[in-house]
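Note that one protein chain of the assembly has been removed; the remaining protein chains are unaltered in position.
The block that comes next holds subunit A.
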């Protein structure tokens, strides 16, 4: 090897500059000289090698490097936004609209098949079974989404669909016995429960398009209005399809890793499902139990509300994504609070506008009937309240929406039983109160930065 002869002094300085250049990234972002020392040692430098630069040890060399350079940390870029997917907007939007359709379509089926369902007790059994099964679906979805790996979620869903349906059978049977309907209605209620849970499994695992496809036979026969035998066949095909779909989507599950805490975590979601079911079907159940008659447009409005839940999810994602962005754009809590509150109100208005359009279309289709305005107003307020509750829920504020929904439902029932005013008026005032209180609470607590972490 040839040796280059350089005067000792200059060797030191030139090597030093070279070293500083080699480590310029670390030096620009170092928080102190010790970080530089750690970086030097990670490069394999020891006190022995530090002496080559004229320093007694690594620490002295690091201190010199740190002092001789300027801190200019590289911008790390904004943290990844967990609420903003890379998907193109049309696709994301399309999926949410599709989900809305899937929430609403079975309802349309009922509307179309209503004449075939027979007496009021049939309807009551089906409605009550629906309200009872809804929390199971919500809880199951929450439980599955809380699993760390998709395979564990699949196993949870498979067990959940089976256990949930098994749990619903005695409930449906009891309802049938209590209200004096035949075994056919009980069987229908059981099938409905199985459908709801299987559809939950399909939705949680991203099988939206498939679910739409298997729904088509049942829906088309309902709308076409052929003899009841054909309707039955159509829905039987759909029912089997959903079962097969749920089976397919939950294959290859692994250990669920379930524990009591995870079940406790899912409980508020289930309870929320139950309360929402109660609030929405208030006038229907009231009517079946002998209080008033529900306005004719109620079913159409419920379909519109279900359809709106798709866009609601979309707007909700937007809210969380905006919140996350604002955290990275603002420099004080006051600034953040102001911006996030404006965003919140803007998005509530956006959702209400979408809901208003859907209600308009649904009610138009249902034709004019008495109490139409009241139904529209009540649905808007209920929808708004549910949307705000979902916003709160998504930011980890579970207790207050639950308490408010529970209180309003209890109060509505109490007023109805004690004073027997028209159920639709009770529902309207209840919805107005719920929306106002939840919105005020949301504006207060969701303005906090800590709610958006």
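Going forward, contacts are C-beta pairs under 8 Å (C-beta built on N, C-alpha and C of every residue); 3 or more make two chains touch, one makes a residue touch a chain; residues count from 1.
Keep this in mind: contacts and distances are computed from a predicted model.
Novice: Given the choices "RNA polymerase subunit sigma-24", "Oligopeptide transport system substrate-binding protein", "GT4 family glycosyltransferase PelF" or "ABC transporter permease", state the protein name listed in UniProt for the chain not shown.
Specialist: Matching the unshown chain against "RNA polymerase subunit sigma-24", "Oligopeptide transport system substrate-binding protein", "GT4 family glycosyltransferase PelF" or "ABC transporter permease" yields "GT4 family glycosyltransferase PelF".
Novice: Which of these touches the unseen chain: A:46, A:85 or A:369?
Specialist: Only one of A:46, A:85 or A:369 touches the chain omitted from view, namely A:46.
Novice: Out of A:76, A:89, A:229 or A:368, point to the residue that touches the absent chain in the complete complex.
Specialist: A:76
Novice: Among A:184, A:263, A:333 or A:440, single out the residue that touches the unshown chain.
Specialist: Residue touching the absent chain, from the options given: A:333.
Novice: Just to verify: which one of A:34, A:149, A:365 or A:399 makes contact with the chain not shown?
Specialist: A:34
Novice: Mind listing the subunit A residues that contact the chain we can't see here?
Specialist: Residues of subunit A in contact with the hidden chain: 29, 31-32, 34-35, 37-39, 41-44, 46-49, 57-59, 70-73, 75-76, 79, 324, 326-333, 335-336, 448-450, 453.
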